[in-house]
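Yeah, one chain of the complex is gone here, protein chain that is, but the others are all in their spots.
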Amino acid sequence: MTDFKKIEENLKKEAKRLLESGEVTVVLAYGKGFDEKHPMPFAAKSVADVDNIVFNEYCNYNMARYLVRYPQGTKIAIAVKAADSRAVIQLIQEEKIKKENLVLLGIPVIGMKNPKTDEVIDSKTTCGMHNPVLYDVLLGEEVHGQKIVSPYDVLAEYEAMDKDARWQFWKDQFDKCIRCYACRKACPMCYCDPCFIDQNKPKWADKAPQSPGNIMYHLTRFHHLAGRCIDCGECSRACPVDIPLYLFHKKVAKECEEMFNQVSGMSIEDKPVLVNFRVEDSDKILE
Amino acid sequence: MDFEPKILGIACNWCTYTGADLAGTTRLQYPQNVRVVRVMCSSRINPSFIFRALQLGADGVLVGGCHPGDCHYNTGNLYARRRLATTKKILEFAGIEPGRFRVEWISASEGNRFAEVVEEFTTQVKNLGPQTKLKIQE
Amino acid sequence: MLKKTAIEKISQLAAVLMEKGTLLAPVKEVAGHNFAEINDPQKVDLNFYNTIISPKGAFFPPKEDFIKYKIGKTITEAEQIKVDSKPVFLFGVRPCDVKSFSIMDIHFNAAGIIDPYWSQRRKATTIFGYAYDLNQPVDAADFYNSLGIYAADPEGSDIFMVKKDKDLLLKGITPKGEELLAQLNTLVDAGKDDEKYYEETLKKGKEYKTRFLCIDQDVIAKKLEAVFNNNDFWTKVSSACLSCGACTFVCPNCYCFDICDDTIFGKGTRRRVWDACMFTDFTLEASGHNPRTQVYQRLRQKINHKYSYHVKKYGVISCVGCGRCTRSCPVNIDIYSIVEEALKL
Partner (left out) sequence: MSDNNPYIPMPVQIAKITNEVDTNDIKTFRFTFLNKEDEEKFKYTPGQFGELSIYGKGESPIGIASSPTELGYVEFTVQRAGTIVPGLVTAALHDLDEGAQIGLRGPLGNSWPIEFLENKNIVVVGGGFAFTTLRSLINYMLYKDNRKRFGEITVVYGARNPGLLLYKDELAEWEKRDDIKTIITVDKGNETWKGREGFVPAVCKDTAPSPKDAVAVICGPPIMIKFTLPVFFELGFSKENILTSLEMRMKCGIGKCGRCNVGSQYVCKDGPVFSLAELDQLPRDF
């Protein structure tokens, strides 16, 4: 099991060192919330802030979400778990941030929990990896010897569904949506301003939270994240009405992986699959 | 009464649209269910067009572009291929019949092919019946 | 008048109410409970702590249609949508949420122009307040005690309900509630011990402690005014904020809305929909100018609106401490902590 206390100590130590030496101006990590179970994303900007840093099994937040908030060129250190490091890589691929401005504090972790249900979420709602893909400093022991669970295993039940039943399932889910846009705001890859749904020319959907607009919003959002979603599960965790958005994102990611043979956020050399092509792509994918 | 599907055709200006023209000028017979919209390139097609078309009552959407390698803008349709393939998968997982969406490469000289594809696709959509899932109820 | 029914038989009561009008009651959903219009009396479920989304939707629905029209027709042919004047029963509202209605009343129903939709819905509705279950632990996010509300306050309800083991005690509070209670024939008269239990619960409610912070509304209003330009403070408390609308949409006291025209197939509807001050385009003017472009400005607006502007304008804090915003926040921003910190400055 992961030693959360040890990681917290290392995180504090590194944050302190980086801020003290002036190597970075911000450390994006996790801070104390109103109780143990509810830590918060936290931006430490001075050595004094470091005391507030915590790390425990409820620190699910993908801190990559906050990277685009800082002006280009800001030196940032960021705590990254497996999926978070993939988000950083993906953002680097999309040229939203530059590697040289970042210090990645890698956190290998196993046993992250959903604070609402206390269940372990490793591969169910997130990508199922335990070790960060890219890091400058590793804050704990790499996790090895775990049974490898495909993050796509949870899809089997839904893929097996009859298409009408699947439609009904998704329609019911989307009908719950209150359009608070927590999903897109929690998503590290959703950085458009304005979002297509907020445009009034063309106006893609009603502003009112009702079925057609909700479906339009979510389907298009899934499309916009195709080949970019790094499966951190933040959208579904953020959702106040618990729409399992991660399922759809996983499915699209799986399909993209099969069609284009590339996993998102694994290498800074890659290009996002949908802004790339190979001449030898097969027409089979269209069938 | 027989079900006559409404089909939105989105055709690239340089190949498929010209191909459709050719089909017309050579007086080829094909079903009139397709309403064609011209775009400059198949890569101009925003996937939201397809979702929106289905919401607004299209029973099927047919996209036509140049053959890979023949794009007027060199690589447009190569991007489009990847993008529209993804669109298809999304429709499928949402529970919408994938048969309602089709992408075909039809060149400017393939009037015959255009007529054939429309014929085929119309029959296919006809068999699927009216699209009621995404369609917004009036 | 105190009446009672077995909680098992709650669906019978629901069925009677459904005959009389529209019944809005908590139902169980995947993520938790929410108020919904009841079509099946079996669906009513009182086994909840509090709903995810506040019951404000009963009077201020997520979308309220004003006018229906056809494109190309003249304006005089547009059709106004009337509010259904059928009686509405809002069943199982926690005391803090009941309090929120009276706060919203000032804005919609008293100050300036009266909002016709809110006021009509309010008139048509009978509120069944429902005391928190004092045997359940209090949620860590709640802080309604700080706003002077207690777990078993019947104030504001027409009928107040208290759970007694397997029974539900119902007490008429207002004449409207008394009258309705007398008509509900599925209920039986409560006994002496029930009366005692009811009274005791109201008393014990005072000891059912949530988080507590001494908030004097004038002090906090002044304080927030004073720290308005303290950008360091606001940047710090908003550094985690994602700027989504979850907190405002679940809030029982947030009333901001947008008026929009939704058109399709040559027809359109002008309606109002919930909007959130946390959205970037909330204050975006046609000129392109936006006074609140930064996250800290928007969060500052939200906190100030509830704890400062509202006090100045309407004389009361626009928050009832139900803890929903904290529970729903994807990043656990806690309005209570922010107020606490602001007071310390």
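For clarity, chains are labelled A, B and C in written order, and residue numbers in each chain start from 1.
Assume contacts are C-beta pairs under 8 Å (C-beta built on N, C-alpha and C of every residue); 3 or more make two chains touch, one makes a residue touch a chain.
Source: prediction; values computed, not measured.
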Which displayed chains the hidden chain touches across the whole complex: A, C
Which residue of A:46, A:72, A:200 or A:282 touches the chain not shown here: A:200
Which of C:6, C:219 or C:259 contacts the chain that the document leaves out: C:259
Missing-partner contacts on chain A, residue numbers: 200-201
Touch list for chain C against the chain that is not drawn: 66-67, 69, 71, 74-76, 78, 80, 82-83, 107-108, 111-113, 115-116, 120, 225, 228-229, 255-261, 263, 268, 270, 272, 275, 277, 282-289, 291-292, 297, 301, 304-305, 308-310, 312-313
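Basically, only the chains that are shown with their structure count from here on.
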Most centrally placed chain - per-chain CA mean versus overall CA mean: A
Euclidean distance of C-alpha centroids - chain A vs chain C, Å: 32
Residues of chain A defined as touching chain B within the complex: 158-159, 161, 163-171, 196, 204, 212, 215-216, 219-220, 222-223, 226-227, 248, 251-252, 255-256, 259-260, 273-279, 281, 283, 285-286
Residues on chain A engaged by chain C in the complex (per definition of touch): 31, 33-35, 37-43, 61, 65-66, 69, 176, 178-182, 184-186, 193-194, 198, 206-210, 234, 237-242
Footprint of chain A on chain B - complex, ascending: 47-48, 51-52, 55, 68-69, 75, 78-79, 81-90, 92-97, 102-103, 105, 133-134, 136
